[in-house]
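These notes concern the structure reproduced below.
The complex is shown incomplete by one protein chain, all other protein chains being positioned as in the whole.
Now for chain A:
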Amino acid sequence: MASNKKVLLKVIILGDSSVGKTSLMNQYVNRKFSNQYKATIGADFLTKEVTIDDRTVTMQIWDTAGQERFQSLGVAFYRGADCCVLVFDVTAPNTFKSLDSWRDEFLIQAAPREPDNFPFVLLGNKVDLEPRAISAKRAQQWCQAKNNMPYFETSAKEGLNVEQAFLAIAKNALAQQNQSVDLYNEFPDQIKLTNTQKSNGGGDSCAC
């Protein structure tokens, strides 16, 4: 039943400026990489169709502005997200440190139903570059503390691990969406209940 329905997965990529959010997305969707840096203004999205467990889903990948000065535009697109991808640069320690605040900001703005179980995926980008500042171990430790968040080491330039990472992202997003559908099904009468209460109240006032 559900497999016939067209599924749209909304994925948000967050992280400090120049960690490679746009490049990762471009590498994944268009298989292209450019050495030139161009700051993203506000936000934009690309879509890609993927097949997961025989289901065709459309991924709507939102690339965001990491630079503070381009954040005056709003972040309403956080709402209804199915998965959040946090990106840091393995050669720049500051980008790792600010992951916490990116995660918090997302949870506040997106206001998901269950913040603790919301799927995040961490990507350590630019592994083709030397010297490394954040070891894989340190990143994994951080992930463990955050509800066993999956961690991938990628290189948008070489196309390393990008496909695998986004497949995991899609799977997590799909699982989240199914879960939230189940959540509604568990309380099918929820809306009806308030309705009857209202009509009861109306009846009472009429009787008076």
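FYI, contacts are C-beta pairs under 8 Å (C-beta built on N, C-alpha and C of every residue); 3 or more make two chains touch, one makes a residue touch a chain; residues count from 1.
To be clear about the criterion, contacts and distances are computed from a predicted model.
Trainee: So one subunit is absent here. Using its UniProt record, which name fits best from "BolA family member 2B", "DgyrCDS8414", "Protein transport protein Sec24A" or "Differentially expressed in FDCP 8 homolog"?
Mentor: The chain we cannot see is, by its UniProt record, "Differentially expressed in FDCP 8 homolog".
Trainee: Which parts of chain A are in contact with the chain that was left out?
Mentor: 41-45, 62, 71-79, 101, 104, 108-109, 111
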